[in-house]
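The complex is shown incomplete by one protein chain, all other protein chains being positioned as in the whole.
The block that comes next holds subunit A.
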Amino acid sequence: MIQAILVFNNHGKPRLVRFYQRFPEEIQQQIVRETFHLVLKRDDNICNFLEGGSLIGGPDYKLIYRHYATLYFVFCVDSSESELGILDLIQVFVETLDKCFENVCELDLIFHMDKGGLSAAPARAVSAVKNINLPEIPRNINIGDLNIKVPNLSQFV
């Protein structure tokens, strides 16, 4: 199960926050901050897995993240997820955003919060992904190969 999807910038400003488990707002912010500090410390050339922060979940949970330009994409998942699969999912997610906005950058996420793009993209990526469910989006992708080309984005955007 995916527990949360966090997107924030290099300064820890949340750009997109989605929790699939109820946390009060303050805790949510605390989680974002803590996660930010955890990933910030890490170089780009070390592995993308982090054993959970103290706030979300226990030992069963992992943070899986990717860093693109000014944005961090962090997924908090439990042990029923394939780590490499989630990494690919993040890639797909970003590529999708890229298709939505043409050369996606942080500003797109900020300014199109409501545009079919943003409020829908997370909601859909997520609805697709929800409860770890990535049913059809990446169906033709050979997981593990990170140079994926997403063939079938129309249903996703």
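Everything that follows uses one rule, which is that a residue touches a chain if its C-beta (ideal position, glycine included) is under 8 Å from a C-beta of that chain, and two chains touch if they have at least 3 such contacts; residues count from 1.
In the analysis below, contacts and distances are computed from a predicted model.
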Name under which UniProt lists the unshown chain, selected from "AP-2 complex subunit alpha", "AP-3 complex subunit delta-1", "PIGT transamidase" or "GCS light chain": "AP-3 complex subunit delta-1"
Where does subunit A touch the missing chain, residue by residue? 1, 14, 16-18, 20, 22, 24-26, 28-29, 43, 45-51, 80, 82-85, 87-88, 110-111, 113-114, 119-120, 123, 127, 130-136, 138-139, 141-145
